[in-house]
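Written out below as structure tokens is the structure these notes cover.
As you look at this complex, bear in mind that one protein chain is not there, while each of the others sits in place.
== subunit A ==
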């Protein structure tokens, strides 16, 4: 690689040029101005500072002209390489090969006499792209700046541009009529591809020829008022398995549970349509079965199997019944609310469109949020809203989660983060060293118990992921979110390095000293791990997989760090996604520790935190889904016990791996509420409201049905639904407050017609974390 020349402040590095682009200042051909359309980067400039310029050929010196020409062609060879890689973006390799020959003087901002112009990417609002029509007109682009200025139209004379001609030739040779993207190839599309490597370019759904450059959410909404929500749904539906009917004889012979299970299976597949489906599609014999006295009798028989509510459940129920009148609004008020905001239309279109889902944040878009010093240059609210509505692409989770979890402050600079990270490393090292070097502690009965609990659970957490399997040669990198980590053969060098570092993680920073990563006495020999066959499930301390081992170290350290809480079942589920993303022992530890700040209330010994959340959810269901609540009451299910697992580990067991990551990063934003997970739970109920009301009648039926929704939930649907539910909730509180304020106090006493909203319910509007710490462990009590 050619040594890089030091760039002066009036110089830029050419990233991309397109030759033979023209301005057509008049209708006369002879007035056409030929020049280069380019993207260039100045010293220390971020992607947002990259300049999009038009530079007339006649304003360039001979030397510079040559450079522009070379870059024009050079891009081509780069793109050829990329083409042969089947559509892989070549941006990575391009940056590496930028040598000194690409440095030219900075294009002038705007010189009227020469018709040149130049604008930083951050100033571009949109680009209209007009395709060419062969023989009729040239393709062109129009750049609109953020302050509403329209820059001169740039025409692509593709038949003169050496790079475009050659590129076309190659494309023709490789033309595959069945290949993807039968789109016309021309200079403008090539340019837009190049731009896309440095900026987030989104096609407007309103006007397909307009591309928005680094749009914020408001722009997107204006240009795409309604995301094609149905698209996903119909796609999914098309792939749905054919509606399978159960074997009729078996159906009859089996007990009601089987009937129920069958109904539950197809009802989740077809969501709320089960009843319609049975009505419309089921052969008459099925319809008859459902109405058959025998089947009905089966139901009655099982009613005699007593279902009792527990002490706690009874207590919840009691409180619920007591509060029922308080939280459940009467019909009159619902009518009032509905009238006020239009019948059945409690939310505005604006609100509804806000709740649509956007695509995940890409690396390019994420990097655009930060300035040259690595400081956030948009507001935290904007970032969070963006994450909330789209989530993150897997490649940036490792970075973005550190902000979401509070490891790095949002307003920190890159430099500050490097320092912070080092202090996290050494702080963890110290914490860990405490128990590693304390042999007395490690021989205590309580310690051994906790260690056993941790090891037992580590051995059975997410073992389907390749990274946590034995018998494989694992690479430290290479995680594919969909399929879990990819297995890659390690190079000799990597393996050597990994073995030398024993239990320390390899990819992170300079502070990997032996001291900061002191391993506990059972550190496995990682070379041996590679040859291991299978876990010895009766010797759980003998953890051979290095990743599982590091998770163990983290939990043992946490057990000491938060000594009152210690380790409780379920924590491995919370830890494993963090570990897989960071794969760094100390960063994972601190992230986990931050995550646990808000999750601690789920694990306290007396379970009061869980009880409280389930009571609050009960209140919320009464308030938002009164019909369903009444039905659940009939089913003796108002304790909502079926939400226990979902709430305890934030739906970790209900969604596929990638969806869990998406959901968690959304919940971590606390965009609307720090307890938004309760609205996710509410949306699950709301989504199944009709099925539950029409099919389920008993406590165990409801529990079974809800438990079996696991891995059948559609996250995107639920996210939209939960957001709408939240907005509706907020609006209802608003309206009630307004109603109340109109009622004057009578004789200093509160007006009895005032509708009270409990502080807990109102608390759902708060973004403040609810923190509940465990109390000290009483003498003689174990960790169970």
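The rule is short, and it goes like this: a residue touches a chain if its C-beta (ideal position, glycine included) is under 8 Å from a C-beta of that chain, and two chains touch if they have at least 3 such contacts; residues count from 1.
Here is the rule we go by: contacts and distances are computed from a predicted model.
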> Considering the UniProt annotation of the chain absent from this complex, which name among "Ypt/Rab-type GTPase Ypt7p", "F-actin-capping protein subunit alpha", "THIF-type NAD/FAD binding fold domain-containing protein" or "S-adenosyl-L-methionine-dependent methyltransferase" applies?
Replying inline: "Ypt/Rab-type GTPase Ypt7p"
>> Using the document's definition of touch, tell me which of A:642, A:657 or A:679 contacts the absent chain.
In response: A:642
> Any idea which of A:148, A:744 or A:784 touches the chain not displayed?
Replying inline: A:784
>> Among A:69, A:168, A:707 or A:740, exactly one should touch the missing chain; which is it?
In response: A:707
>> Across the whole complex, list the residues on subunit A that are touched by the chain not included here.
In response: 254-255, 257-258, 298, 301-302, 305-313, 453, 456-457, 460-461, 463-464, 535, 537-539, 568-570, 572-573, 603, 605-607, 610-611, 639, 641-642, 644-645, 648-649, 653, 699-700, 703-704, 707, 782, 784
